[in-house]
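The structure appears right after this line, and notes come after that.
Yeah, one chain of the complex is gone here, protein chain that is, but the others are all in their spots.
All chains are identified by letter, namely A, B and C, in their written order; residue positions are counted from 1 within each chain.
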């Protein structure tokens, strides 16, 4: 049985945590969704030859490379999926776009506004030649989150007055947790702020359709020194006896005003003991409210203020119905999806955009705007002043 | 400042757990509700003179008696509130009714169907002389429960198909918990079945407006012997070194068919470790569903199946709005009520019935019908057969 | 039966929402708790003679006055309970203390720091003569909240890193809701900030045993004009056709740093559609976390990080056990308390302090400190700067 669907050769750079999630998405998307292009997991690129080969076998990639530059030269590669730490995003993504490859770049887009601006310039130029660029704010594609966006767009909650967003993890509570690359400013750009704060900035802006306009922030590093990691792979790392300085924030809190007048309260931390991956977003509007918590990811709560008081209440929508975004492709009602499904939906939307010649969302410009918010947050914390975000 | 409201002299028989709850209700009702009669806490009756006097001071009763017979003879008593163990209900209540006193009788109405029938006969006769009788199924008067009834009555959930009801406690899990009167068949009539099972039989019938028609049941006594209690007062008792036989059930489970065709599943137990007073009722109908749990007593959950699938979900109605039953008399929205408020609402409804000359609900006939269901449950368990409940 | 307990004559100034709650507490406390003094509800004071008399009948007060000055002169009054709007607190409380009356003053202590300072001075002076002063941060006395404090004190959650606190209501979402005294700066001092924000400032400081040290804040008034209220009583008011300016905040958000280094995020609003009285507090420490939500007020959630990962999880403690603060006086496990029980506990603690000649907590000094935090929040919002709170 031959498929007439045109091929889309994919190369992935990096193969740790994000690499595993992206691989599964590239494999799974065509099995559950009707795609206009057939993604082929052509090349896996990593620095270490042996480990890259082992990863390719396990994750199901046809070939390997140890140089991302060489990877970009390959004719069997149409799209480059950048899953490396943030300090390499700009260089790889810009080169890939210039080489005429579509790009999917993990978030945060870059480690600085300047880098992100250069990436947007490259993406704009590439777009003129039909080359597409997307940034991986995957959580947008959790069905309950996409449903939240849809309901706001339909006016179901009216004018937005309050946005409260938390991204709570606790993997650094132990002061002996080792100093991985995620705790080093030169590699990661920032700490909780860029790693997880970026997500709630993007998600709240996506759901409300509005933008953060100004912020007052405070960053904190509770544990200033940690054991050096002897080896690093993904999220895990082994501790050594030497210690090094933590150069990023453990937690970031900020208040904000959105363009449309809503008040925002944000908190991103790796010190919320007992919270594992609690992305909690609540939006209160003049006609209703929405609430989401990733620790119960198949649920969206909706309060409809037009309902009589006698029967009004936050309703727990189990976002597993065919009527919900992305769900029709999966299982019957009540059969929940998991973390990695968002990556599959991301592949679906990206392949669709590439095939139809449209700009995927979120694009690099969205990534840049988030970077500007993160930058304003850091500056605000450093200078103890309110900072505006210029569009 | 003189009140023109006519006086309603109340005597209460018994002053332990239920006595405290009823006292608070008699005091509180006129402070929050407009009552057509002014209840006066006239006489407290108990067996022990000293303890009764102390209770009267504490609970706020004007006079005391140590004989319930003498209490019934008093002219300053218009209503008798029976808060004693079940084996004395029939005798006291019947005598009170014959003495022309209105009666509020704690549940279960009696320890046997025969006693309950005699009580109904007495109540019927008394009713002809304008004397009223009510049985204390207090949980009906939790606002969220009364709201459930209202919604079923309005047709909001359509035709009822499933009723699942649990009353879960855990105070007997410890095999050294002493043998109180509640574990003795001659005093208590039955165990979990009559004490707490009675409530879920009443509540499910009240909410659905339907009646249990037949049952298949199993009773179980997990711990057959317990230390004798040296002294008994209310729910607490001190253990002695001697042991005695537990002569009632620790748990009762039964399946049922309601008159209207719904299937019922019931469970009452004192061995549900970790559940303290979990009265959980879920009703599924052709157009919607309702769910309630007393451990979160200010909430009623409603699923409305006429809602589009995209936004349908169980909504958590915080039953603290002025639109909810009994709530307008209390606090602003979101300021929850507690356990004893149901007793206050019971007093309100009873005083209203007495003043307007109408039969209060639930009346003794309702108590008798519940008694028949409990009786059928016991017989079913003993004989391992289905048992019908005759109206 | 005569009680040998010495009498404590109480006068209450004001009889709307808070008056009803305080009345119920004065009546109920001696029925459920062993008090060293017997509180007598002697005098109710209100401006309007007829309405005050009606309230006294209903709420159970022996006599009435229409002048608070005259009330303070009465010999049968030992304690003055101030339930009026904030602009009158200072004058009445100071006069009462000088008249040698103990004082319970509703929160916020005053409408300005200056007034609060004068009140503290008066309280300090009165204390030298054995006269006591307490401020009514009642929510401290919800059993689940008092349990939270106890657990932090025991070191169960270790060093506190994060405090997130929200007080969410929605009664102003409707732009036609009338302009009550609570929306007028001269009467109420501030809006959501002083009315409900004060509670979460007090609660978080109480639970953590730490103090807010600096803040960056933003206040917002979403609806600038509202219909004038024609008549005002408590929380309810009738709308007229004329409109007036809302001169207080609808919502207040701020980030904070506590003295011990914890980061705080606070939000108080009357525009959180669907949230009725959601006081939500979460505290993350180095060894565990606590979470509370008043909309499920009998529950405290605890995460114990010393538990093995396999079985660690937020546990839902139903704070209805005899081992929990205040609960032994009430009902068996699982029989929840309601909103007004906190007021009863407040009376219990106050009477205890008066009888034993100790300073009640929270005292006026605690009220002043909260006032200073509120003041810093307002200044921060006005000046767009961080503000320190000086002890």
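The definition used in the following text is that a residue touches a chain if its C-beta (ideal position, glycine included) is under 8 Å from a C-beta of that chain, and two chains touch if they have at least 3 such contacts.
Quantities reported herein were computed from a predicted structural model and do not represent experimental measurements.
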Hidden-chain contact residue, picked from the options C:317, C:337 or C:353: C:317
Chain not shown: contacting residue from C:40, C:147 or C:337: C:147
Which of B:86, B:288 or B:362 contacts the chain that the document leaves out: B:288
Touching the absent chain when the full complex is considered, from A:68, A:294 or A:386: A:294
Residues of chain A in contact with the chain not shown: 1, 3, 17, 20-21, 23-24, 27-28, 30-32, 53-54, 56-60, 64, 169, 171, 235, 275-278, 294-298, 318, 320-321, 331-341
Sites on chain C contacted by the missing partner chain, in the whole complex: 147, 151, 156, 301-302, 304, 308-318, 321-324
Absent-chain interface as seen on chain B, which is shown: 157, 161-162, 164, 166, 168, 170, 173, 216-218, 220, 222, 251, 253-255, 257, 261, 263-265, 267, 269, 271-275, 284-289, 303, 305, 312-314, 384-386
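Everything below uses one rule, namely that only the chains that are shown with their structure count from here on.
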Centre-to-centre distance between chain C and chain B (centres being mean Cα positions), rounded to whole Å: 35
Averaged-CA centre spacing for the pair chain C and chain A, given as whole angstrom: 42
Chain C residues counted as touching two or more neighbouring chains: 275
